[in-house]
Every structure is written in structure tokens, then in C-alpha cells.
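Working notes, beginning with the structure itself.
Note that one protein chain is taken out, while the other chains of the complex remain in position.
Now for chain A:
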Amino acid sequence: MPVPDFTLPPFGRRWLQRLPATPPAWLLVHSLNQLQKRQVLAADMSLLSGKTFAVEICDAGLTLTFRADDERFHTGNSGDAPDLRLAANLADFLRLMLREEDPDTLFFSRRLRIEGDTELGLIVKNLLDSVDWDSTPLRRFMQH
């Protein structure tokens, strides 16, 4: 089922902004580490090591900051200046994750912002694209 068109309403944004960003960032980092450990995410950590990433979910008013070292991902501090910032609304991030939309399409239509180290952005994008969900229990979510 495709992700419906939605934007989080302002009251949702106000509510979410009161919550600390750490739990969602922790969840993201934990998921990335699990995927990497199981070799679903074939990350060449030498390309990511030392870099800080910010994922800004615009309509939620939420920015998830994390960094990578030689082995794994860690939550970062929101004050850290990111090497790469990706910004979009929640619905579009979901579409990217579920492979309903391609990031170039969202970029052309200005629904995805990529700032900072463009090459790092390409590495991350291509890393996510290379995940073969067929080899994981998540495959049933990825069928078109």
C-alpha cells in the first residue's frame, strides 16, 4: 500500500518538538547497527568514519543527529555541525525507505534537501539502494 499524502499537522509538530530527539535517534542508530551487523547494510565504514549526519524531519520539527566511527554508528549531539544534512517531510522519508520514490525524483521536485558533503550524500544514498531487502524478514514491506 503506498504511503498516503500527508504532512504532520502543526499541533503534532509542537507536541513532537517537546520530546527529546534522543529516542528516535537512538532507534535509528540501533537499527543501522543491527542491519550492518547482519550484513544487510554492506557499509564500507572507512568511507563514513568520522562523519556526522543530520536527518531533519521537517514537518515533525525533529533533527536526528548521528555519527560513524570505524565500526559502528553512534547518536550525536544536536549541536554538532553535520557533514551531511538530509531534510524532508516524514511521508517522503517513508517513501524513500519503502522504495516508493527515488531520491533524485524528490530532489528534482525540491522535496528532499541535501546539504554539505555531496559525495558523502551519494555514498549514503547508494548504500541504502544496495540493501537487498529480499534477504531480510522486512521483504514483505518492500513489495511493490
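As a convention for this text, contacts are C-beta pairs under 8 Å (C-beta built on N, C-alpha and C of every residue); 3 or more make two chains touch, one makes a residue touch a chain; residues count from 1.
To be clear about the criterion, contacts and distances are computed from a predicted model.
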Chain not present in the shown complex, as UniProt names it (candidates "ABC transporter", "Quinol oxidase subunit 4", "C-deglycosylation enzyme beta subunit" or "Ubiquinone biosynthesis protein UbiU") | "Ubiquinone biosynthesis protein UbiU"
Chain A residues that touch the omitted chain in the full complex = 44, 47, 99-105, 107-110, 113-115, 118-119, 121-127, 129-134, 144
